[in-house]
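One protein chain is absent from this view; the other protein chains keep their places.
Going in written order, the chains are labelled A, B and C, and every chain counts its residues from 1.
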Amino acid sequence: MNSFGRVFRVSIFGESHGPVVGVVIDGVPAGIPLGVNDFRTDMLRRRAGKLGTTKRVDRDEPCIQSGVFDGRTTGAPVTITFPNEDVRPSDYEEIRYLPRPGHADMTARQKYWGFNDYRGGGHFSGRLTAGLVAAGVVAKKVIRPIKVHAYIEEIGGTRTGYAKLLEELERAGDSVGAVVRCSVRSVPVGLGEPFFDSVESLLAHALFSIPGVKGIEFGAGFACARMRGSEFNDEIIDTNGRTATNNSGGLNGGITNGNEIVLRLAVRPTASISLPQRTVDLRTGERTELRVRGRHDVCIALRFPPIVEAMVAITLADLLLIRYGYERWQVIFQNGGDTRGA
Amino acid sequence: MNSFGRVFRVSIFGESHGPVVGVVIDGVPAGIPLGVNDFRTDMLRRRAGKLGTTKRVDRDEPCIQSGVFDGRTTGAPVTITFPNEDVRPSDYEEIRYLPRPGHADMTARQKYWGFNDYRGGGHFSGRLTAGLVAAGVVAKKVIRPIKVHAYIEEIGGTRTGYAKLLEELERAGDSVGAVVRCSVRSVPVGLGEPFFDSVESLLAHALFSIPGVKGIEFGAGFACARMRGSEFNDEIIDTNGRTATNNSGGLNGGITNGNEIVLRLAVRPTASISLPQRTVDLRTGERTELRVRGRHDVCIALRFPPIVEAMVAITLADLLLIRYGYERWQVIFQNGGDTRGA
Amino acid sequence: MNSFGRVFRVSIFGESHGPVVGVVIDGVPAGIPLGVNDFRTDMLRRRAGKLGTTKRVDRDEPCIQSGVFDGRTTGAPVTITFPNEDVRPSDYEEIRYLPRPGHADMTARQKYWGFNDYRGGGHFSGRLTAGLVAAGVVAKKVIRPIKVHAYIEEIGGTRTGYAKLLEELERAGDSVGAVVRCSVRSVPVGLGEPFFDSVESLLAHALFSIPGVKGIEFGAGFACARMRGSEFNDEIIDTNGRTATNNSGGLNGGITNGNEIVLRLAVRPTASISLPQRTVDLRTGERTELRVRGRHDVCIALRFPPIVEAMVAITLADLLLIRYGYERWQVIFQNGGDTRGA
Partner (left out) sequence: MNSFGRVFRVSIFGESHGPVVGVVIDGVPAGIPLGVNDFRTDMLRRRAGKLGTTKRVDRDEPCIQSGVFDGRTTGAPVTITFPNEDVRPSDYEEIRYLPRPGHADMTARQKYWGFNDYRGGGHFSGRLTAGLVAAGVVAKKVIRPIKVHAYIEEIGGTRTGYAKLLEELERAGDSVGAVVRCSVRSVPVGLGEPFFDSVESLLAHALFSIPGVKGIEFGAGFACARMRGSEFNDEIIDTNGRTATNNSGGLNGGITNGNEIVLRLAVRPTASISLPQRTVDLRTGERTELRVRGRHDVCIALRFPPIVEAMVAITLADLLLIRYGYERWQVIFQNGGDTRGA
């Protein structure tokens, strides 16, 4: 379904080439200062138009449709929409029957018996992540002083000098994958549940909803498969649970241990590339060549940091509100987010 | 929370050293043949007593407490319990104030203000996975003819000759991590939702609830971060959506594309090792040495294949029942699981 | 929370005097013809401007913001908004500190620590039911050929000649309560769950979310408290479960029995009346007199039939899709809604 969260619940809607994309955020505590300017930084970080990202540039001005009054959240659902301004649906008409490899064209068509909006990926478009980023802006305010920070760690296997690689690929009409790293500081101890709602479960659930994520690991992650227990186990060094190393990525038994949460995401190359690709023609059943036109990112991961931060903040907002409650949250919030006395 | 699923919903309960561990499975279609013998194979695969696993051996005889009548499921919740027979709680008394590195001892204590059952990890114990495997046995019947197959791909970085490594580590009192691979065949097209309930999201949510999983990847996974789009994109070769390669792991846009679902899990080394470890004494706040006694696996991943299969089957049962419905499922089931005419 | 449903899920948002009220409908099967004209009839039935309803008249033109393409639903969330055109917030400024008796003014203020949008009841306004009616229009298409029919059975204790009573009350500046009756025909057998998700539980959950409902009864309802079992029990007259009487209101054990579902709702008088009322001044703590200005219905129940039908249809859509599944639903839908062969 298109919603996520138990008490802080986010629902997204919209299509790449419909009137709007947007988000409804339910369970937002009342009294949080919120205005359109608050969205600027993260929307810009997500925005296209830089090296390696598509030339399609929506202005991404958020419209606050509900849940805010006199500059503060009211406790009612906060709805934010983004008009789709730069729409060229004709770009996509020709590929209606030529499903793009690596895309949801084929699965969407089959799942929805051919009624899906195929223009630009429709509801499956990365454009929908505008709503996620907007919800993340609200969530970040809810979880302060917790700090979520995501960044590109590696593109195409290299950790430095991306620019040249991206230019080459753009010229070649190809794309490339990347690794995004995210860390979370100042997390209180005790968030998460032993089974099914472990923090890893919830974060992975949230992060795999970002189109293009193909892997996630916490702490030492896949490297732990080669480690000894004597090497992996993090020595506990004080009664608050601080550890000398952080192979477990801030999580034990699915629950935050107060150390930094660390996770890494594998992001696949942009599916849409200009190079000719082989696919099947759904009208004739014949295998054929496809050239995807339109404007596409060389590396979708370049837009990911604010989206990843958003999904992490959304997940933590839900856990925090369950742990501390709305009544207590209000006191904590007035107090600058200090949960120690809560 | 300790439950998972929208219409096929699994809830687990119990502690390592309490009277029982168990599971309630809600939403099981009526009419499925089910008896205690059905659990034998997977419970044995999960069982301890083999090389590399602990010497604690519960007999793991399932008791069907509800939901089955005259050898078939009734539509009411199926409850299965496993008595805890081989309980030696005294093993754990000494570590009450010495939290084991890599364990949930410390987080459980903090989350539950010291009221958690600390014996053998309590509710955080791997013992709870008996209930998961039992639910998996039921789920596998629901999803037939879908075939879920998990196996150990790699232990401590090697893909062959584990036995010698495990013996050495057992002698040394150490443990080791592993990679578990799982594939799913005969999956119908169209399961999963575009956002939040993508198949990746749901499977990751389910699989990270297995204690010890630190990473997951689908298809090419982390390798895709180094790939070009021209290399990663899977060529579509027929109108059913079959692809020439399977880098996307059977999933596009979060939805099954009819190809094999492929995923890999990183499993950390067993946290409990006999080698002395450094921790903190919660009574005095002083850093000290701990020697964990009791009986422990050298490599917990050795028990994982049936547990991983269970969580995957549980997730797919939920998705299948939503997609095909209980009424239709009944027809499909009588028909040997053939969804083509559904 | 502001959402309802397991697979057919409705989320509402908006405030009486904000930019819009609206609804997101998730889980709508793809392929249903849907256009703005489809909303006309039920929106008009709900509309104000008739005898006994307020003079505030929003045009109630629905804007389909997502989920529809080429005149049919796409499977993605359907979002519908209604601009708030006829807004006079100044009417409400004076009552900010004089909570209206019978209204949510006081509870909203306390729940949201004073940050609620108090203008016209804000998110608590009956205006929000526009979104419910819109979702009901979609739900009615999903559940066809099931027929939901609601009507005013009684106003102020009388079953005939309301008009005179309403005119008198309007002149007097007072309001009056009513009973709304709803029946549902052509319901398939077997919807609902034995506990917690009984059809009564779900319908009551849905219907008590309509502001002003204070009671609900099914079949013989409160009259059954005075009946003998020999009188109450409905004789079963054929193997399909048809009954000679219908005291149980079409439901046994929480599950539809194939007979007509019958329910009645008690609706309180409109809280806002022109007559002077006693309340407390929140600034001074003193008890004082309040005269509510603005435009109000004499009897809110007059607008209820389409709202009640909407909530019933929404609840049944969820149950039907769980029972029959999306794949099967598509076949049934093409077949005019005939579930007999499903």
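The rule is short, and it goes like this: contacts are C-beta pairs under 8 Å (C-beta built on N, C-alpha and C of every residue); 3 or more make two chains touch, one makes a residue touch a chain.
Quick caveat, the model's predicted, so the values are computed rather than measured.
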Query raised in the report: Given the contact definition stated above, which residue among C:G215, C:G294 or C:G337 touches the chain not shown here?
Result: C:G215
Requested in this report: From the listed residues C:N2, C:N84 or C:S183, report the one that touches the chain absent from this view.
Outcome: C:N2
Report task. Among B:R46, B:R100, B:H123 or B:R268, single out the residue that touches the unshown chain. Result -> B:H123
Report task. In the full complex, which bits of chain B touch the chain not displayed? Write them out. Result -> 1-3, 7, 9, 11-15, 18-22, 24, 26-27, 30-31, 63, 65-67, 69, 72-79, 81, 108, 111-113, 115-117, 119, 122-123, 330
Requested in this report: Using the touch rule from the top, list residues of chain A that touch the missing partner.
Outcome: 6-7, 76, 190, 194, 321-329, 339, 342
**Report entry** Positions on chain C contacted by the hidden chain, ascending
**Finding:** 1-4, 12, 99-104, 106-108, 110-111, 121, 123-124, 128, 154, 156-157, 169, 174-179, 189-190, 193-198, 200-202, 204-206, 208-209, 211, 213-239, 241, 243-244, 247-249, 252-258, 266-273, 275, 277-280, 282, 285, 287
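As a convention for this text, only the chains that are shown with their structure count from here on.
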Report summary line: Between chain A and chain C, the Cα-mean centres are separated in Å by 35
Requested in this report: Quick one: report the Å distance separating chain A from chain B, using the average Cα coordinate of each chain.
Outcome: 26
**Report entry** Of all residues in chain C, the ones touching two or more other chains
**Finding:** 7, 76
